[in-house]
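Every protein chain of the complex appears in place save one, which is left out.
Labels run A, B, C, D and E following the written order; every chain starts at residue 1.
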Amino acid sequence: MKQPPVPLLVEGKRADGRAPDQMREVKIEVGVVSNADGSAMVSYGNTVAVAAVYGPREMHPRHLSLPDRAVMRVRYHMAPFSTKDERKSPTPSRREIEISKVLREALEPAIFLEQFPRSRIDVFIEIVQADGSTRVASLTAASLALADAGIPMRDLVIGVSVGLINGVVVLDLNGLEDNYGEGDMPIGYMPNLGRFVLLQLDGAWTREQFAEALKLAIKGAEYVYGKAREALKAKYFEVAEEVAK
Amino acid sequence: MKQPPVPLLVEGKRADGRAPDQMREVKIEVGVVSNADGSAMVSYGNTVAVAAVYGPREMHPRHLSLPDRAVMRVRYHMAPFSTKDERKSPTPSRREIEISKVLREALEPAIFLEQFPRSRIDVFIEIVQADGSTRVASLTAASLALADAGIPMRDLVIGVSVGLINGVVVLDLNGLEDNYGEGDMPIGYMPNLGRFVLLQLDGAWTREQFAEALKLAIKGAEYVYGKAREALKAKYFEVAEEVAK
Amino acid sequence: MKQPPVPLLVEGKRADGRAPDQMREVKIEVGVVSNADGSAMVSYGNTVAVAAVYGPREMHPRHLSLPDRAVMRVRYHMAPFSTKDERKSPTPSRREIEISKVLREALEPAIFLEQFPRSRIDVFIEIVQADGSTRVASLTAASLALADAGIPMRDLVIGVSVGLINGVVVLDLNGLEDNYGEGDMPIGYMPNLGRFVLLQLDGAWTREQFAEALKLAIKGAEYVYGKAREALKAKYFEVAEEVAK
Amino acid sequence: MASVSPYAKRFVSELTRQQIRRLIASGVRIDGRALDQYRDITIRTGVVNTADGSAEVSLGRTRVISGVKIGLGQPFPDAPDEGVLIVNAEILPHSSPYTEIGPPDEAAIELARVVDRGIRHSGFVDFKRLAIDPTKVYVVWVDLYVLNDDGNLVDASNLAAIAALRSTTLPVAVKDESGVIKLDKNNRVAMPTDLSKVPLSTSIGKIDSALFVDPNLEEELSLSGKIVITISQSSIVSVQKTMGFFTESELMQAVDMAYSAKQKLQEAVLKSLV
Amino acid sequence: MASVSPYAKRFVSELTRQQIRRLIASGVRIDGRALDQYRDITIRTGVVNTADGSAEVSLGRTRVISGVKIGLGQPFPDAPDEGVLIVNAEILPHSSPYTEIGPPDEAAIELARVVDRGIRHSGFVDFKRLAIDPTKVYVVWVDLYVLNDDGNLVDASNLAAIAALRSTTLPVAVKDESGVIKLDKNNRVAMPTDLSKVPLSTSIGKIDSALFVDPNLEEELSLSGKIVITISQSSIVSVQKTMGFFTESELMQAVDMAYSAKQKLQEAVLKSLV
Partner (left out) sequence: MASVSPYAKRFVSELTRQQIRRLIASGVRIDGRALDQYRDITIRTGVVNTADGSAEVSLGRTRVISGVKIGLGQPFPDAPDEGVLIVNAEILPHSSPYTEIGPPDEAAIELARVVDRGIRHSGFVDFKRLAIDPTKVYVVWVDLYVLNDDGNLVDASNLAAIAALRSTTLPVAVKDESGVIKLDKNNRVAMPTDLSKVPLSTSIGKIDSALFVDPNLEEELSLSGKIVITISQSSIVSVQKTMGFFTESELMQAVDMAYSAKQKLQEAVLKSLV
């Protein structure tokens, strides 16, 4: 295990002052890209993801369309200036390709794809600033952008990460905790349906820690879900106001 | 400003002996690639460009064709052995991609593209030997190859460069002047219509120098235009002779 | 000429104990990839090639299909761990691209392609372990996989290599002989029709050595042909037994 | 480059799919296995003599070859005292009628990365012992070669990777006259692995509410959910949900199935590996 | 790779196009602006805390983020005493329904190169002060990220690039114990820029014989000509004709419009940058 530059957990407080079950500040704004059919910007602390949705629209080339449902295209990508390290090449890495896949597979169970045969729904996610938990912030942003685009969904998909630090299960890893912790578990969850749609894990977890992590993830997702609903309402409210003018 | 190995301008004479408003030797040959529908080789001093034109021909894939006019494809490319430096990789550089674009946008206003809906006109340009002003020599070569292919045009497009040396506006930069001069301004011009179709600039130019540069470019373009007409006539004359035999 | 680590030929015996006109042990197994329409694994000593065939099947994209015959697609590829050197990049090298082409051109004359217009036959060959003569072992494997797929052929195509060592023409080069010998001549031959369908050569050969090499190649090919027929029979026999059960 | 809903592999008939579903509901599978039963596993090591380690694994008719190549390289800046592991997977065009030629696609990349994470987090390989000096470490290339895909590539590939690594010998690092570190291929030591920590992945499929291990290809094409859980000793070291959704109780059930399967897989592994 | 007549972005109706044309003829624009009037400009710096410098620019609804990253590298052989500037532009798939995923296409490459040339020839950045020693210089990566395209990407990107550069701090170059030059991220100095030399680009559209600045997207799709002119102090430092043709007198008129616009843009810039 690598030695962290500062202790990750002291007397139940994390290095940034949070309690183990506490999210960083969550900021959500819907409708941030005016050309897109739907869009959202989501911040978990210093991690910032911007998602835009186009579609459902006609699928090209046609021979790749599906006769019975919409095709989803999902891209997760990190800006070259989004990490504390050296400039990242904009060429998609193997990591970005894998995350694009797991995000697609997390969103597909939430969308009524069968309502749009032969068409395509595009979800583009860009990490503008990275400080841990980028894929789960992306998932929340993507699902809000889909909602903003008016695409019929079974439930919102909320992403949160859970981690293992000095044997303690904690919510919403930041970059420091991600680098030096003993385990990482990004989760995508549909709060109303109680379904897990994204689940990855690495590190070394006991069965009990795993079980605890699921419970903490649910709690975190429900918290973020509240924020998400507020953001959606805020936008509709604005729209309503504008219409009323 | 980098120091040139030899003075660029001494008593109104340039390093290669030319006056400021003087082109290098211009050589033009039409019909140099027998398989092509049209072709031309143009030399401005030691800069040599070979252009070949194919089309109008059917566009593949069809869904990229335009219903109301022909699509143009233009490629500017430098041979690996065309520069004095180390071997250039044949993979297109960002510079070559940009120049392909500005050449396409310089040629499109000259061609009656609307006469050939759903088809494609291909213009391929190769720099065999480079000594400055390669993009403008390419433009002249491309426009002559189009004429040779019998593609209806509003006017010939003539390329010339203008530069700034020791504060003096000069015509037809060679490689030395391009590297060590204070400014470069490649121009594409239709002499009969008085239209500028290519104009790029870098360096640091006053408004007056810019105005003077335009006038000098027109003068240079008219000179090259005379050479171009001779070359076209020479080819038709040969053809006529052959037919007469 | 590079100096070999051990003498290549001593008193008519090669470094691995073979006589000049002797093949290494030849092992052939047909039907090794259960999903494929046909497959074969061929070993010449330590060189191991696995071929799989799919088709004839519908050609996509359709505009690349041929109206009067099947298109063949052939890929020769080496596993990253197949050579004694450092790990080989899996990106196809220029060598692999050339060999794919000569193998395709060796197989096409053997197949009744005109019986399958607008369709495609795919032949995929992977070198799992390389010790010289990989392309000719590949050819034998490919042709057996085609036979296993039930694709109608004029004759089996058998690959063998001939080489030049200390002025002596020898059969079936191994890796050592390939690296340090004076000449290499991979050959593809149809034993029943007496036709050469693959022939490459490098080194320095006299006319007489070339003539001798052809004769030795025929001899080698006929030997391998016997092994190939046994392997095909063995498979049909097994199948027949299964059916009989 | 984006991830696109796949078109390929849709070659199981609706009829077969319904049959699989009906059978599963009553605890039986289309090939007669129980829900917690793996297909036959065979593991052979030392199958490629040009590699520094190698193995071939059959899981039913799924077949994967793994070859290990050892090289020299620089450590990663954030782990200067550890060797480097690079796992790469090629799903060969041989392996099914729906596999295309080209660089690894998202399926192959995910396959490699899931296997990689299991190895990396299990402690199976002692990466510290792969460091040579502060600027030079061993680079361990594990190439996974899928020859035939009859489902559950992850578990077959994981077994192939660990068997190949276990069979690997390291050429000893020596300094030549000018002080440059080189590998002496004729002088070899065993790869530092610890069999007690071997990571064992279990792929679990879900149809309606039934969970079962080691789906074959026909089953994979009928699944409503899929998850891979990798266990080393008593720890969960890697999880990857790859399809559909799972409820909390389904996840706990899957974890328990993975712990059970791990015991049986370990027996198979210990039988084949020294 | 060749340049092909674009198919995309053809989403303005013939009706709108005719309306734009009629209005322009009488000196008015579809969004009510005067011919020499820019849309609202907002410039915010320091928007990305992982970058060494950053800015976000809105030009009407066009939105561009620029992030600067500082690295170490070798100088170019023909400028051994200068730092290296690399400008890269990504027109994100977010930015419009017609943008495709992939490496920068010719539009993105041209965008980056036009912005690059303005900076390079203006003297805004003192590249000599970015040299460290004869073999090591600072490498300045400017990444332009187009989030929403409502027309005139060049001017928005140019403003974003200069604002990001102005806000950049350089990690100080230090030698470690073994004499290798490294960057000390905790010790920083300002990027050597000279605001009096800031390059300001003005994109000018042409419809029939009317010229006007800062075309929005609907206007861009209706243009018969377009040219970008960049001015620093009293010099023209970069020009790029990107569409159609211009007569000699139109070019002189465009240059004069760019000089006027430059004054107003400079005010906006000076208000936002320190």
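Here is the rule we use: a contact is a pair of C-beta atoms (placed from the backbone, for glycine too) under 8 Å apart; a residue touches a chain by one contact, two chains touch by 3 or more.
None of these values were measured; they are calculated from a predicted model.
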Identify the residue among B:Leu8, B:Ile28 or B:Ala52 that touches the chain left out of the display.
-> B:Ala52
Decide which residue listed in E:Met1, E:Val174, E:Val189 or E:Leu270 touches the omitted chain of the complex.
-> E:Met1
Contact residue for the chain not shown (choose from B:Met59, B:Met72, B:Leu113 or B:Ala130) | B:Ala130
Please pick, from B:Gln22, B:Thr83, B:Ser119 or B:Asn179, the residue that touches the omitted chain in the full complex.
-> B:Thr83
Contact residues on chain C toward the hidden chain run 2, 64, 66, 70-75, 92, 94-95, 97-98, 100-105, 108-109, 113, 122, 124, 179, 185, 190, 194-207, 210-211, 214-215, 218
List the chain B residues touching the unshown chain?
-> 33-36, 39, 46, 50, 52, 54, 57, 75, 79-84, 86-87, 90-91, 122, 124, 126, 128-131
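Keep in mind that, in the parts below, only the chains that are shown with their structure count from here on.
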In terms of contact pairs by residue number, which of B-E, A-D or C-D shares over half with A-E?
-> C-D
Pair joined by the larger number of C-beta contacts - A-E, A-D = A-D
Mean-CA-position distance for chain E and chain B (Å) = 27
Centre to centre, by mean C-alpha position, how many angstrom separate chain B and chain D?
-> 57
Indicate the whole-number Å distance between the mean C-alpha point of chain C and the mean C-alpha point of chain D.
-> 31
Listed in rising order, chain B residues that touch 2 or more other chains are none
Touching two or more other chains - residue numbers and ranges from chain E = 101
